[in-house]
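For this depiction, one protein chain was excluded, whereas all remaining protein chains were kept in their positions.
Labels for the chains are A, B, C, D and E, by order of writing; each one numbers its residues from 1.
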Amino acid sequence: MIYITRRERFNAAHRLFIPEFSDEKNLQIFGKCSNPNWHGHNYELFVMVKGEVDKKTGFLVNLKALSKIIKHEIIDKTDHKNINIEVDFMKGIMASTENLAIGIWHQLEKPIRELGVELYGIKVYESENNFVEYFGTGR
Amino acid sequence: MIYITRRERFNAAHRLFIPEFSDEKNLQIFGKCSNPNWHGHNYELFVMVKGEVDKKTGFLVNLKALSKIIKHEIIDKTDHKNINIEVDFMKGIMASTENLAIGIWHQLEKPIRELGVELYGIKVYESENNFVEYFGTGR
Amino acid sequence: MIYITRRERFNAAHRLFIPEFSDEKNLQIFGKCSNPNWHGHNYELFVMVKGEVDKKTGFLVNLKALSKIIKHEIIDKTDHKNINIEVDFMKGIMASTENLAIGIWHQLEKPIRELGVELYGIKVYESENNFVEYFGTGR
Amino acid sequence: MIYITRRERFNAAHRLFIPEFSDEKNLQIFGKCSNPNWHGHNYELFVMVKGEVDKKTGFLVNLKALSKIIKHEIIDKTDHKNINIEVDFMKGIMASTENLAIGIWHQLEKPIRELGVELYGIKVYESENNFVEYFGTGR
Amino acid sequence: MIYITRRERFNAAHRLFIPEFSDEKNLQIFGKCSNPNWHGHNYELFVMVKGEVDKKTGFLVNLKALSKIIKHEIIDKTDHKNINIEVDFMKGIMASTENLAIGIWHQLEKPIRELGVELYGIKVYESENNFVEYFGTGR
Partner (left out) sequence: MIYITRRERFNAAHRLFIPEFSDEKNLQIFGKCSNPNWHGHNYELFVMVKGEVDKKTGFLVNLKALSKIIKHEIIDKTDHKNINIEVDFMKGIMASTENLAIGIWHQLEKPIRELGVELYGIKVYESENNFVEYFGTGR
């Protein structure tokens, strides 16, 4: 069993808030992350896959194919977008980094399996000081 | 003459667009940076000052005092904010990284001179691949 | 189950030595890390916690609260300090990075549980080339 | 149980290709990584070991001794070398990062055990966007 | 006057040697960098341009256009290539990082001027510990 990780990046706006609460109450709970005029981040995404090395090619997976899937399923939908308003797989879900990591997992799990490898983990950096990891039911 | 640089960071939303143009025309000119729903960045700001070392303290400048000025004049106004809507020193100015660097220079020049040192340069990273530098009339 | 990691930093002096041995013998065992006049590092600390995402807030844990605990329990006690002399939770313990990671774990385990999440791991960088990880009885 | 990771680096040339295939066919499979005139990388290697902390020294392992083993077994053999032609433990093996990580594992497993600790994992960065991890039969 | 820097990357093989010297003599002069079987690097390239900000767009230069020029003139010619054998603008020139920086400058100077801005400097990282800067007749 071997693990490969591919890094991709996207820049997006978001806001943390509970729609049925007032702006004041949201500011109490989420602080400046709840600014109604939005703020944003350079997100760094690490997609970890696992499987067996192919004897012939020496590859676990063709990284170009993996990168293409991540671009199609995630980066095209999130880069230079507003996560709360424009990202289909985050519709109706609080735009926290935790939920973003889980949403990305569910978005990638199937197409990565169709590549012949297994999704192992998702890691999302919101800033140099904070990151979230999600491993589905694994680890 | 010695130079000290202090790094600070802020996360903000912005959009590139010319208000008198349609969204379509703005998208033609600015691409995805013109998304009407905003996007955002983790900006890294480097403030470079210069002057002579104080014989007694061995300091060019007290870095805590310098950091306090940057926080008060820039970070408090930009962090978790929308640059187009909420940043007073960017009002009516295209929210490009170029203009942001120039705006930050004008915001900091005077208070840094009052600290007894001279502002030498402003460097703003928008992403790991792009940064802007501004040196006023110097360099 | 989701994992969040928070990075904090502290700068400290330390020395590796066994008190009942002579300086010469300590230098034999620990090399230059045993310099009786101390040396120091910019330590980077990564605190990994795990738990379930709160449906309402989309959060595993409030990162401000987590950061506050780390600052109170670790950074205030270690930053700009001498680890051998001044850090209460390292009293009588060899000031190696291994022991530092274990000491930080025991310091943080309870207050982090009181936040409603579980401490998963501690990672301490002593330099860009060396780091230590401790997971308690887990992993 | 505690984990220590040591980072070392090597710069090497390599080429991905299946010898019994033509250059054209190899280019179809491996793209520009199959350039017959070679290309190269700054590889970053992370060697993770685990074990118990020695009560007397506070060490899991003497990092100088660990670094010496890595230099002798890996860096001296790979740095400023051609992986396909000159690296003994990669002879007859496709020079992919996957196989490199596995080869390094087998090269280091025994000498690290003789140091009194256990090899836990090998991590090899080929670029800032791609890395491979191998944990033997563990994890 | 404002400065923008764009980072691009390429992975390449090279060898330092004087063709009329024997391999032994080249090894004496250049050490392991003269390995006849080649070695390679992940090169990081920073292209610095300068000029005046356009009042209308807030831009010094369209970064997509700048990036396109760098890709066409440099990256397409160097990435996954052998610098000694395959890079047209390095033909007959010692493949040192110094000469690479100068070669890249001459390659980019004219097309960047045609974009309406001026090339200010070229910075090439060969490794995390070494980089070369070239400013033409400027600075």
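Criterion: contacts are C-beta pairs under 8 Å (C-beta built on N, C-alpha and C of every residue); 3 or more make two chains touch, one makes a residue touch a chain.
None of these values were measured; they are calculated from a predicted model.
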In the full complex, displayed partners of the excluded chain: B, C, E
Of C:25, C:56 or C:80, the one touching the omitted chain in the full complex: C:80
Residue in contact with the excluded chain [from E:45, E:102 or E:117]: E:102
Of C:12, C:45, C:74 or C:124, the one touching the omitted chain in the full complex: C:12
Residue numbers in chain C that touch the chain omitted from display: 9, 11-14, 32-33, 35, 37-42, 79-82, 85-86, 127-128
Residues from chain B at the interface with the omitted partner, ascending: 1-8, 53, 56-60, 63-64
Hidden partner chain, residues of chain E it touches: 16, 18, 29-31, 93-99, 101-102, 128-135, 139
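Basically, only the chains that are shown with their structure count from here on.
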Between chain A and its twin chain C, rotation from the CA superposition, multiple of 5 degrees: 120
Type of chain A:chain D copy interface by residue overlap (half), same or different: different
Distance from the mean Cα position of chain E to that of chain C, given in whole angstrom: 42
Length of the line joining the C-alpha centres of chain C and chain D, rounded to whole Å: 29
Sequence positions of chain C contacting 2 or more other chains: none
All chain pairs that touch each other: A-B, A-C, A-D, B-E, C-D, D-E
